[in-house]
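Here the complex is missing a single protein chain, while all its other protein chains stay put.
Moving on to chain A:
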Amino acid sequence: MSEGVQASQGAPQGRRTVMSVLAPTIIGLLSIAGYFRVSPPGSTIANVLLAAGIALLVFAAALVALRWPVRDPRDYYGGLVLFGLALFMLWAGSDLPGMRGFAFGPGTGPRIFASVLAALSLIVMIVGMFSQGPGLERYAWRGPLFITLGTLLFAVTIRQFGLIIASYLSIVTVSLGSTEMRWVETLIWAAVLTAFCVLVFPIALSLPLQLWPSPTLSFSTFLNFR
């Protein structure tokens, strides 16, 4: 990556930050909360979630008490988040029936995959604690924020306001994501692009896209953008 984006968090000695303790604590608490929300209580999955949650809390405490290092925060957080995700998927699939005799049930596959993912992400996390890494890259906020915002705007407006308004708004919003953007240029360019999209998609390719706001536009239909 480009120079100068390295944050100081990955200092060579492996510093613990508040975040590195807080993250496993939160995931652990969520996992324990999951134990109480599993649909058939007392199932294996519920116990797994409880055990994993407690283990994470103990781990967070040990991190502080035993002064364990976090040498490569990139892998540490990466593994931790994936571990949390695996637990979440276990929880989400806990209502599915498992093995029926020797036949797989709908829940078997997801459980196998989630368990293997949990194991692998723990390896990533533990390796990330003890081996030196390049440190966290700084997250930019501008690009991701405006790109996501522009996309959301498109999703919300396309049904009710039609292609022209949705594209124009979305293009302008997305353009804000670049530090080099210039207002006049963007407004003109958005108009050109919108015209191009109208010519290509609904007209040349005859995709069923509505161009202008629908006559039945009202606030309630606007919110129900599905």
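Note that contacts are C-beta pairs under 8 Å (C-beta built on N, C-alpha and C of every residue); 3 or more make two chains touch, one makes a residue touch a chain; residues count from 1.
The definition used in the following text is that contacts and distances are computed from a predicted model.
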item: Among "Tripartite tricarboxylate transporter permease", "Extracellular solute-binding protein", "Serine/threonine-protein kinase RsbT" or "Response regulator receiver protein", UniProt-listed name of the chain not shown; value: "Tripartite tricarboxylate transporter permease"
item: Of A:21, A:54, A:165 or A:181, the residue in touch with the unshown chain; value: A:181
item: Where the missing chain touches chain A, by residue; value: 1-2, 5, 74-75, 77-79, 81-82, 85-86, 89, 92-93, 96-97, 101-110, 113-114, 116-117, 120-121, 123-124, 127, 136-137, 139-140, 142-144, 147-148, 150-152, 154-156, 158-159, 163, 167, 170-171, 174-175, 177-181, 185-186, 189-190, 193, 197, 201, 205-209, 225-226
